[in-house]
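Apart from one protein chain that is not included, each protein chain of the complex appears where it belongs.
Letters A, B and C name the chains as they come in the text, with residue numbers starting at 1 for each one.
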Amino acid sequence: MKLVVFGGGSSYTPELVDGLIRCYEELPVDELCLTDTNATRLEVLAGLTRRMLAKAGLPVRVTMTADRRRALEGADFVHSLIRVGGMDARINDERIPLKYGIVGQETTGPGGMMKALRTIPAMLALAGDMREVCPEAWLINYTNPSGIIAEALGRYGGIRFIGLCSGPKGWIERILQLLGADPARANVDWIGLNHLGFATRVYVDGQDRTAEAVEAAAKEWNIDPDWMRILGAIPSTYLANYYHRGLVVEKSREPGFRTRGEQVKEIEAELLRQYADPELVQKPELLRRRGGGGYAEVAVAAMLAIRHNKGERQIVQALNGGAVDGLPEDASVEISCVVDRTGAHPIRYGPLPLAIRGLIQAVKAYESLTVQAAVEGSRRLAMQALMAHPLIPSWEVAKPLLEELLAANRHWIPWAS
Amino acid sequence: MKLVVFGGGSSYTPELVDGLIRCYEELPVDELCLTDTNATRLEVLAGLTRRMLAKAGLPVRVTMTADRRRALEGADFVHSLIRVGGMDARINDERIPLKYGIVGQETTGPGGMMKALRTIPAMLALAGDMREVCPEAWLINYTNPSGIIAEALGRYGGIRFIGLCSGPKGWIERILQLLGADPARANVDWIGLNHLGFATRVYVDGQDRTAEAVEAAAKEWNIDPDWMRILGAIPSTYLANYYHRGLVVEKSREPGFRTRGEQVKEIEAELLRQYADPELVQKPELLRRRGGGGYAEVAVAAMLAIRHNKGERQIVQALNGGAVDGLPEDASVEISCVVDRTGAHPIRYGPLPLAIRGLIQAVKAYESLTVQAAVEGSRRLAMQALMAHPLIPSWEVAKPLLEELLAANRHWIPWAS
Amino acid sequence: MKLVVFGGGSSYTPELVDGLIRCYEELPVDELCLTDTNATRLEVLAGLTRRMLAKAGLPVRVTMTADRRRALEGADFVHSLIRVGGMDARINDERIPLKYGIVGQETTGPGGMMKALRTIPAMLALAGDMREVCPEAWLINYTNPSGIIAEALGRYGGIRFIGLCSGPKGWIERILQLLGADPARANVDWIGLNHLGFATRVYVDGQDRTAEAVEAAAKEWNIDPDWMRILGAIPSTYLANYYHRGLVVEKSREPGFRTRGEQVKEIEAELLRQYADPELVQKPELLRRRGGGGYAEVAVAAMLAIRHNKGERQIVQALNGGAVDGLPEDASVEISCVVDRTGAHPIRYGPLPLAIRGLIQAVKAYESLTVQAAVEGSRRLAMQALMAHPLIPSWEVAKPLLEELLAANRHWIPWAS
Partner (left out) sequence: MKLVVFGGGSSYTPELVDGLIRCYEELPVDELCLTDTNATRLEVLAGLTRRMLAKAGLPVRVTMTADRRRALEGADFVHSLIRVGGMDARINDERIPLKYGIVGQETTGPGGMMKALRTIPAMLALAGDMREVCPEAWLINYTNPSGIIAEALGRYGGIRFIGLCSGPKGWIERILQLLGADPARANVDWIGLNHLGFATRVYVDGQDRTAEAVEAAAKEWNIDPDWMRILGAIPSTYLANYYHRGLVVEKSREPGFRTRGEQVKEIEAELLRQYADPELVQKPELLRRRGGGGYAEVAVAAMLAIRHNKGERQIVQALNGGAVDGLPEDASVEISCVVDRTGAHPIRYGPLPLAIRGLIQAVKAYESLTVQAAVEGSRRLAMQALMAHPLIPSWEVAKPLLEELLAANRHWIPWAS
């Protein structure tokens, strides 16, 4: 079994390697191939990976190459961790919208749109190579914005893939913990889009305990809990960017505020220094502060479900395909699927609860326009997408904002200049 | 043939009477019955109505009564012009949101929501009386917010009705005029919700002239025309409240700004003085400044299409019933229908254009929540509705805003206090 | 205005010419161009056409050519009357199924399937020429099986077209006549497939008179009226082939039975002799016995609705496009449409009545398989189509039947041999 890590020079790679080590028995990788455009990082990460596997005493061959097509030869799974534009682009995504009084975030709002516009062409190019070199391989995507990437891959990729996000699993586990409930005895209905998902119903031992779960989650949120009580559903934490956008923007105006990208850039520099240490044979403590905890678990679970034909329920980013009413068949959604050897099969959901329906539909329209803008390289569609975004108040704001965002991205988006 | 005017003391009544006079041959009303809760206005309007009909030499019997059920006896058509709370409530609708930096408007945004919450119970009470007293009569509704009222009537009314708005017809005629096109040779695709409609395609002699039409409409709009060019569709003018909300709010902060309700209140006072003049035998010139031009034409056209089984295409507020994808069957939409003796039958539209889809779906969710809030008398649903509205930025704004709006409406909404 | 008649040597042509003469004021044809592969018939029909128009004193130029592409140059409307295989193929269609105890009919059952397999390639070839030579022209199709042809054109034709059948209009008029009702005051819901349509509801002056209408139609049918009473809807007369198939087959076993094709072949021979008479200047009395009465009226009505942008309701063969639940978007249905300068727009119908739903869906599946079989030239799909047909009892019957049908059609269906 060969696993290729696209963007293998990522600071997340040791997290994945750690996960592979823990699941080796069920998922015995023969070759782990790292590929990246950054030769230095690739070298560092390949070294640490080798040391980690050696320490674990596992017979995994670690290879590395800058040649993506060669990397893909014979691949069974391809795992994407790429970040087009790196932390600098992310900092733009987070800083520029704030100037206009709009949430600056890596995956949500105008920042997420820019990340999508930079990333979709790279992911479709990868898919193109996979179609030719390893058409039966599975792409296990973790690159953000994961939902939008999933829609692009689903409509234009022509490959087998699973779009992931560790968020829903982690948040659901936390909710159940707050309820004192055993996950094996609980059933949580989850629906929405990536970073726009909702736990709409929580059952424990077949009893509806949604109200209690909402109360517990509301208190956990550190914001006025009344809204969640009224909503009657538990949003992903990213929803604070919508429901409490004023607070989020205010916070960024506090003195000393640094964006997440700015913080991570610093952490990553230190991480890479540590990774390069030939004595290091495990993921360092500092990696926790990088975020993305639980990520390897979700990625490995998907690969296991495919490889062992488990038919296991997992919340993934999949094309709707008629599972949710009021959204097109070819729109991606974040939804419970049965994952097996033939992929992720959405469980029929039905109509969205009315209180969250409009927001999900509005953001979906923005996402689909963004995919179209990226695929066609169209500034016009990009503007339609931005104007369709619920966080954008008006044309008067959107017009200069898009100008500035595209200008800042001209190195990574050819049609932006 | 008996036509009942519910809210017959409205300042619009002479507009309707004028329309009836012009179409008398096709629509020979035997009895025109005015009913209103305001006895003084009822008296004044009945007097003017009689004089206008007398001058026209038409044998129409004009009756009036405060007893609605008696008014409905033997009715063929019931026409609603009621305004619950009158101009004072409207001024609240327009003034209060502005304090929070939000568009204040009679039918759009938080103001429209309040109008709906005040009006839906009155319309459903009327429907209840009609079911019992004149179950075969048609309600021709002009009371705003017309789309939300249509949804409430369609889901809970149990009567025959047509929901009207003169906006689309007037705006389409203006667009065609700008193109120099004969309406009889043009085809315009119109879709959306009430006061949230769009001309998505314009054909003249079978040729697609949408781009030209967009250009002409954009210039007519008196706002930066670039957005409409990019959008590629012609929004109803009410859409300025969404796409250019900042400008709209700014304008209201100019010194000397008066809301439309404040202006109309003054005009209405003068109108009523003129109406009371026993010499007046036609609608006065001042009525034009009251607005609603073209209203009688649309109302009469609907009655004619029904009475003469015309099978004529008209843009009305109807339950979707599967005509538009991505919206529920029981949601009201503003759509081309074939209107005949058995009612308004939507012409299948299909999927909404992506650039306008999200906004329409988001506003629809708000509207449906508003209907539910009104029917159940639920403050919780009212808050869900307000938070679902695309013009509301956050919970932190919505919470005090709803408090203030409900407090101001406690005379008209029993559960508001 | 130029009108091309594809299959202009048809014995129906004088019917069309007669219709054109009657509507000349509204539809002033400049050139009427007849094209046909049969030079003799073309000559005869062109002659009669010229004499009829001359007698009417109308300045219509009558042209004829065997070169279809040349005929199409400058065309506004193209009218198809072709019959691939002529009466001999029809007689096969009617005779062969009877040997297997199955209804033999020109458009229904295995016969109709053969007619579709012969005709679809010819119609798609015509469409191909139209796309290149006269892409803005409208094809007004009357060639049977009209519904299946409409589906093939709608999915693969890439041209503007209206699929017609005079049946529903004629049958509805007859039903209303039986009720003593004025068509202008009646509303009849009609739905189904071509030659498989149903009047599901009959209103007169807004009152539901379906039960009376069913009773009247049942008596008219000359078969045990109980079934129609129980069904509660009025089927097209072709439905006798399904509901009373045994009687239909029995009748064909009576001594002296001749199929309709055999009768028509004889009538046509005589018709052509009469047509050739240089004294003949109008359609002869005998043409009535040929059938297709009312056909010109329906064809002219469609052309008028397009040309004059009437927005008139007409029952035509159109792609479903979501108008009827339970059938695919790209399946053709026989449905009320609004016909204007931009084509036929289905009025949303909703779910099919349960009592007729299954039969319509089953026949639709057969029809769609037939289209696929014709387009792919696939014997396998043809067998799937035949087995999907509700009149086919089993594989043991279908297998030899298809063999024999294909053998008899090997001159007209290349892949049949």
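Keep this in mind: contacts are C-beta pairs under 8 Å (C-beta built on N, C-alpha and C of every residue); 3 or more make two chains touch, one makes a residue touch a chain.
All of these numbers come straight from a predicted model, not from anything done at the bench.
Participant: Just to confirm, in the complete assembly, which displayed chains does the hidden chain contact?
Facilitator: A, C
Participant: In the full complex, which of C:327, C:374 or C:406 touches the chain missing from this view?
Facilitator: C:327
Participant: Hey, which of A:57, A:206, A:278 or A:414 is the one touching the hidden chain?
Facilitator: Only one of A:57, A:206, A:278 or A:414 touches the chain omitted from view, namely A:206.
Participant: Tell me, which residues in subunit A touch the chain that this view leaves out?
Facilitator: 136, 184-187, 203, 205-206, 309, 311-313, 321-323, 325, 338, 340-342, 345-348, 350
Participant: Can you list where subunit C touches the absent chain?
Facilitator: 224, 226-227, 230-231, 242-247, 325-328, 351, 354-355, 357-359, 361-366, 368-369, 372, 380, 383-384, 387-388, 390, 393-397, 399
Assume only the chains that are shown with their structure count from here on.
Participant: If I count C-beta pairs in contact for every pair of chains, which pair wins?
Facilitator: A-B
Participant: List the centre-to-centre spacing of subunit B and subunit C in whole Å, with centres computed as mean CA coordinates.
Facilitator: Distance between chain centres: 45 Å.
Participant: Residues touching two or more other chains, restricted to subunit B: which are they?
Facilitator: Counting only residues that touch two or more other chains, subunit B contributes 325.
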